[in-house]
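Pasting in a structure now, in structure tokens, and then I'll have a few things to ask.
Only a part of the assembly is drawn; its chains keep their places, and the rest are absent.
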Amino acid sequence: MTDLADCEKTVVTDSNSERDARQVDSQAVSEGAVTAAPLAFVNGAPFTELPEDLYIPPDALEVFLETFEGPLDLLLYLIRRQNLSIVDIPIADITRQYITYIEMMSELRIELAAEYLLMAAILAEIKSRMLLPRPTGPEQGEEDPRAELVRRLQEYERYKHAAQELDALPRCERDVFETSADTGAIKVKKIYPEVELKEVLLAFQDVLRRAERSTHHHIQREPLSVRERMSSILARLRTQLLIPFPSLFERKEGRHGAVVSLLAILELSKERLIEIIQEEPLGELQVRPLMASGVD
Amino acid sequence: MSIDVELKTIIEAALLAAGRPLSFAELENLFADNERPEPSEIHSALAELAEDCRGRAVELKQVASGYRLQVREAFSPWVSRLFEERPGRYSRAFLETLAIIAYRQPVTRGEIEDIRGVAVSSSIVRTLQERGWVQVVGHKEVPGRPALLATTKQFLDYFNLKSLGELPPLQELIDDLALQAAPQDQPVTENANTESIE
């Protein structure tokens, strides 16, 4: 491919200086090397008529251009609307039309993406190669100068079409809708972590280790059975505000049990959690939770 | 669309797509002005829909903000599995608090804090109670009347103990500590970097 920058100048200046597009077709190459800044020329030129085959009023041009997804799309449009074949593009015709568009855009000061100018250059380059005598020998058969452009147009058209099909698929939020029902009535079982007793004991050893280090904490060493009995007496007192002392002892627990209960009662009393009362001399001892001021 | 789409089915579609209760006005507004059914028709359609739901996974409920289709409670055993979170592990603080309550019960939160040397978060105590391992057995008659915490029968059941007496006595744990002065495996620290929940 020849130098693109040159081609670009060629195209734009050609079309600018030669209003007659057919003339451009035949002269594009021979008059190629013009040095003027291309776009300035275009903007300066009065623009009086639209080519008939475009069918686009000038005020719609901007909107029109926005509907194209780039130069390939525009080219495809030019080809398809005339029922022309992609694979055998009348390159001179299409180039002329395409360049007319580019000129109009510039005339209307519509900012054109660089890709559009590049395509103009490519078209002009292809056109110029088409004008050159084609080698005839089968051995040296050079590819059709249009082949690469045709391939790109076809490839683009496939995806353009695929995009339309994609858009037509039933999709969520437009055609189909995900559903959900309320789950307020569903009772979710809470799953708790598993714990091993060993973990609890090891955690407690850590506590003890820390407590041993700080001397002011002295962890008392009552047998656990006493602590447990203390809890159970307190628990009973929550529902039964006055418990006869003897009922805190159970015969079947034997001597050991009685000792545990007694120690628990004494400890609770010492910690001022319960009080032991006797309503009349020699009356029955009773235990009740200690309530400082009758609150509760 | 097809002329014979039933009103009740349109309402069902809308309720399921919305995923929230729809008010009667919202149901009316599903329709263009010129094809809106009479309120009485919508009411009958709702009644039919409720009837259709018999034996199905959802039921039509009227709540304050309107009508909704809700999954029947009977499906909880299965559906709840969708929402169950994988349990994490309990934090160190949680296990220590539990151990202190087990060994020192009945005990107040303040006493636990004294022993651990740091504050005990209420969420730990709440979780222990939720799990049914700890209960309040009374209140200590000191200013503030703090709750006295003790372990429960469920606690014993979970750890397969007949009574707290089956826990190693405090003295034994302390003796163990002395032994551990010699370097030894510490399975405890495995937990150090695992996620923990309270």
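Some notes on this structure:
Every chain is named by a letter (A and B) in the order it is written, and numbering of its residues begins at 1.
Criterion: a residue touches a chain if its C-beta (ideal position, glycine included) is under 8 Å from a C-beta of that chain, and two chains touch if they have at least 3 such contacts.
What you see is a predicted model; the values in this text were computed from it and never measured.
Each chain type appears once in the view; across the whole complex the copy numbers read A x1, B x2.
Please note the rule applied: only the chains that are shown with their structure count from here on.
Separating the CA-averaged centres of chain A and chain B is a span of 31 Å.
Looking at the complex, you find that chain B touches chain A at residues 13, 16-17, 19-21, 57-58, 61, 68-73, 75-76, 79-80, 83-90, 92, 95-96, 98-100, 102-106, 114-117, 130-131, 135, 137-142, 145, 148, 150-151, 158-161, 163-165, 167-171, 173-174, 176-177, 180, 187-188, 191, 197. Across the complex, chain A meets chain B through its residues 177-195, 197-212, 214, 217, 219, 221, 223-225, 227-228, 230-232, 234-235, 237-238, 271-273, 289-292, 295-296.
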